[in-house]
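Questions regarding the structure given below will be posed in turn.
A single protein chain has been removed from this complex, and every other one stays in its place.
Going by the order they are written in, the chains are A, B and C; count residues from 1 in each one.
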Amino acid sequence: MNATRSLSMIQAINEALDVALERDRMVTIFGQDVGYFGGVFRATEGLQKRHGSHRVFDAPISEAGIVAVAVGMGAFGKRPVVEIQFADYIYPAADQIISEAARMRYRTCGEWWSPITVRSPYGGGIYGGQTHSQSPEGIFTHVAGLKTVIPSNPHDAKGLLLAAIEDDDPVLFFEPKRLYHGPFDGHHERPVQSWSDHPDAEVPQGHYTTPLGKARIVREGDEVTVLAYGTMVHVALAAVQETGIDAEIIDLRTLIPLDLDTIRQSASKTGRCVVVHEATRTCGFGAELAALVQKHCFFDLEAPVERVTGWDTPYPHAFEWEYFPGPARVGQALRQIIEV
Amino acid sequence: MNATRSLSMIQAINEALDVALERDRMVTIFGQDVGYFGGVFRATEGLQKRHGSHRVFDAPISEAGIVAVAVGMGAFGKRPVVEIQFADYIYPAADQIISEAARMRYRTCGEWWSPITVRSPYGGGIYGGQTHSQSPEGIFTHVAGLKTVIPSNPHDAKGLLLAAIEDDDPVLFFEPKRLYHGPFDGHHERPVQSWSDHPDAEVPQGHYTTPLGKARIVREGDEVTVLAYGTMVHVALAAVQETGIDAEIIDLRTLIPLDLDTIRQSASKTGRCVVVHEATRTCGFGAELAALVQKHCFFDLEAPVERVTGWDTPYPHAFEWEYFPGPARVGQALRQIIEV
Amino acid sequence: MRALAFDLIRVLDENHRAVGEWNPHLTDETLVAGLRAMLLTRAYDSRMMRAQRQGKTSFYMKSTGEEAVAVAAAMALNSQDMCFPTYRQQGLLVARDWSLVEMMNQVYSNSHDRLKGRQMPVFYSSREAGFFSISGNLGTQFSQAVGWAMASASESDPRIAAAWIGEGATAEGDFHHALTFASVYQAPVILNVVNNQWAISSFSGIAGGERATFASRGIGHGIPSLRVDGNDFLAVHAVTDWAAKRARMGLGPTLIELFTYRAEGHSTSDDPTRYRPNTDTATWPLGDPIARLSDHLASRGCWSAAMHTELEREVKEVVDAAGRESESFGTLKEGSRLPASSIFEDVYKIMPPHLRDQLAESGL
Partner (left out) sequence: MRALAFDLIRVLDENHRAVGEWNPHLTDETLVAGLRAMLLTRAYDSRMMRAQRQGKTSFYMKSTGEEAVAVAAAMALNSQDMCFPTYRQQGLLVARDWSLVEMMNQVYSNSHDRLKGRQMPVFYSSREAGFFSISGNLGTQFSQAVGWAMASASESDPRIAAAWIGEGATAEGDFHHALTFASVYQAPVILNVVNNQWAISSFSGIAGGERATFASRGIGHGIPSLRVDGNDFLAVHAVTDWAAKRARMGLGPTLIELFTYRAEGHSTSDDPTRYRPNTDTATWPLGDPIARLSDHLASRGCWSAAMHTELEREVKEVVDAAGRESESFGTLKEGSRLPASSIFEDVYKIMPPHLRDQLAESGL
């Protein structure tokens, strides 16, 4: 393994892009403000300077155009990595993602495909209001042909992003923006933490991949299984520490394809399962997880699968902490479920 | 109650639109080919002639433009009813539906809202291939602020459509195109049936509404609950007849807001639940139903909630009957679940 | 006519005189009112910017240098005409005498915020002021405005619609849909492209601005299109008035490109020194619209430096008084707030069962 250093998540993402550009001349990066400026979150900082403005460049404010151009480039043989500035702005590109990228391989029987990666910061907690805080993953996990990846720490962010870029299927790579600069457990009232002392911020230099489709057991436990991804992994950890409940926390890392084996084993072992996500509840990815767990672990379950999620409302600017499923709400769900 | 006649579903929809235009001069109908021609499925036939081309007119091929214009008209005080020619073509309008129509009331605290109805034929079974067969309801049921309605017969189609139009929230009204001209139970190898003898094709004249948010128990039964909507209600009925299993079949009619009470009572009574839809499985509306039923009826369930759905693939042209969750597959699920 | 899409309509000449066929011949009173609204907008912006720096809110966006775009348009329109703005036309609200306190309450998400803390700062909405709810998703309002205008026309309502979009956001499909529908249905709408030359860090060339003017986008839709000096209050007033008259006469849409300059950063989250050489306002292309109007008034002999200074002082006082009042209702993180349970309201007209359940579950 290569030597490691402690990086923030945004640095890890930047490094993954740098490595991808270095290793594969077909990798091309574009999006709004990603070129000269280096991205509003600095994910592409320095890349245009290092790799040239033919490979890293600014795009017009047209999410649909960005994805369409990526699909066309992918058909040519490029490996485009595009940025949607906020996940909330992915909807104009919905048709190109759902009708085109996701179905290209299928409708051409493998004659063409869309080896594209769509990076996008998602999630709340930065006072972004309803149009800079959304978690739209559940819309895209319904679409056959797409993969959806969400890292929870710098190490995985780099490894998963490299795996996503190298993957020949279209991948939506949602980045928990609240984790860019530090692990965040939902305690917004406490001082901001940095990644520097975090074990998962030890990022190897150079190239490595974290395979898509493999979950990670972040914490082993016997009383209840917590399924989470992105920011919510840290929230779940805080809730477990605060409640003292011996929960097994699984960081899904990839929603599609899902590591059902790991989930099944854990939920069958603990007999209880809490699903946590920031997205609105109804028809969110948690619905699928609950449906799967109740189906595959039915006879082992002691209690219904519970969901702790964002409410079925837009994300309200001034009340984001009432919307956000923080450690108190997760902890309460844990306490309740082990009583059943 | 007004006198009834037997109508096909497309006639019932046409009549609902006619009644709406007649009763409320703010109702305005537009979409591709809906004006002079009367719509590719004839849903708007004769309406332009009767109500004038200022109220019923053709729109450019721009789903996003159509919905945007409806949102603007709604803000003015009109009550637009727009048609998306096939549900597969709703994605270009995703941003205007999700970011705008769905959130207008919330973001303005009721100062503006979007009293719009988006009608769209959905579902397969007409050799439409992957872009004329989709069931995208599960994407929109995830979005707070939208209502989603799917009728299964002419009577409900008229009553629900009038209710949808009169509703002050944005409603997606998905019409099972395979039911336009007759009830269809999935037996594609059998002669086509017509609505004429069907009890639910008795449609009252004039105005009436079928309330949103109320499911209908299509068949009472004790052994298992089947949750279905649209075409699948008829498929479920066929499966029940063919298996002889005493299933309770619930036609949801409205997905959001959902009639959870009716579902809960039934599943608690039968202890078994099969969810049926034509859409792809993962993160479909069936996931939400399974998640809800296992949560609310956990201690009454004898078996895990099962889902019989379209596969997680695009809808293949020549193999649509292998994709379609027909009575054989539903019947098999029923037989299996009562064995548990 | 097509040439006007490539030209640059101006009224003020180098000597600050109003010249040429577009001269709107406005009265001194109107011009002073316009100057005051622009100064008020600028003073408002600077107080709110400071408030954000002081942590009183999360975010702010100034319109510095672009005040004429909004203020002159508002004054040329009827007060009942419906505006579909972006986040940089706060001048519309100011020129329409909408309450500064209400605006501030929104920016602070405080206990008196009419939008109940739901929207990010500057995403105002005021039905009363004919100012449509600002969307975070760029471009969406442009085609909505066309729908509103179509509805107004079909009701023979005298009100017309006006929409604004940034030159960067013209790349969104909504821009195209707006032009298409406006042209096909000849909607009574004014479609304004505010070309302030920057879209966050990207120059207008990334939106196609180096290949043709934004006004010329109208040509392919058969929409009369004008390109105007957006920092020339009189020119903006004149073209808006022309377009409004056309719309009211049933002659359909007009596209207007307002050439201006974003004199400051994109927002409080932005640092323009990272991507453009110099933010010195002295380099503003076309010149500060406020200074230019003030100079014009002086050239008419009805205005002086002293009067200008006095007006500046007066508007600052107005803004400060409003600020004090608004802050007494709380700021984002301090003072009284609305009940948090309100977050479950207005998702639907009537709260459906699942939201009632969630409200109960939330304990709010």
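The criterion applied here is as follows: contacts are C-beta pairs under 8 Å (C-beta built on N, C-alpha and C of every residue); 3 or more make two chains touch, one makes a residue touch a chain.
A quick note: this is a predicted structure, and the numbers were derived from the prediction, not measured.
Across the entire complex, contacts from the unshown chain go to A, B, C.
Interface note for the absent chain: among B:Arg103, B:Arg119 or B:His132, the touching residue is B:His132.
Across the entire complex, the residue among C:Arg10, C:His221 or C:His266 in touch with the chain not shown is C:His221. Those residues of chain B that touch the chain absent from the view are 32-33, 35-37, 40, 58-65, 88-89, 91-92, 127-132, 281-282, 311-314, 316-319, 322-323.
For chain C, the residues touching the chain absent from view are 2, 5, 171-177, 179-180, 183-184, 205-208, 210-214, 216-223. By the touch rule set out above, chain A reaches the unshown chain at residues 28, 54-55, 59-60, 62, 64-65, 68-78, 80, 92, 95-96, 99-100, 104-113, 144-145, 147, 167-169, 213, 256-258, 260-261.
Everything that follows uses one rule, which is that only the chains that are shown with their structure count from here on.
Distance from chain A peaks, on a Cα-centroid basis, for C. The most centrally placed chain, judged by C-alpha centroids, is A. Once the centre of each chain is set as its mean CA position, chain A and chain B turn out to be 32 Å apart. Our note on geometry: chain B versus chain C, Cα centroid distance of 41 Å, whole angstroms.
A straight line joining the Cα centres of chain A and chain C is 36 Å long.
Residues of chain B found to touch two or more other chains are 64, 92, 95, 99, 106-107, 144-145, 256.
Taken residue by residue, chain C touches two or more other chains at 116, 118-119, 123, 135-137, 173, 347, 354, whereas all remaining positions touch fewer.
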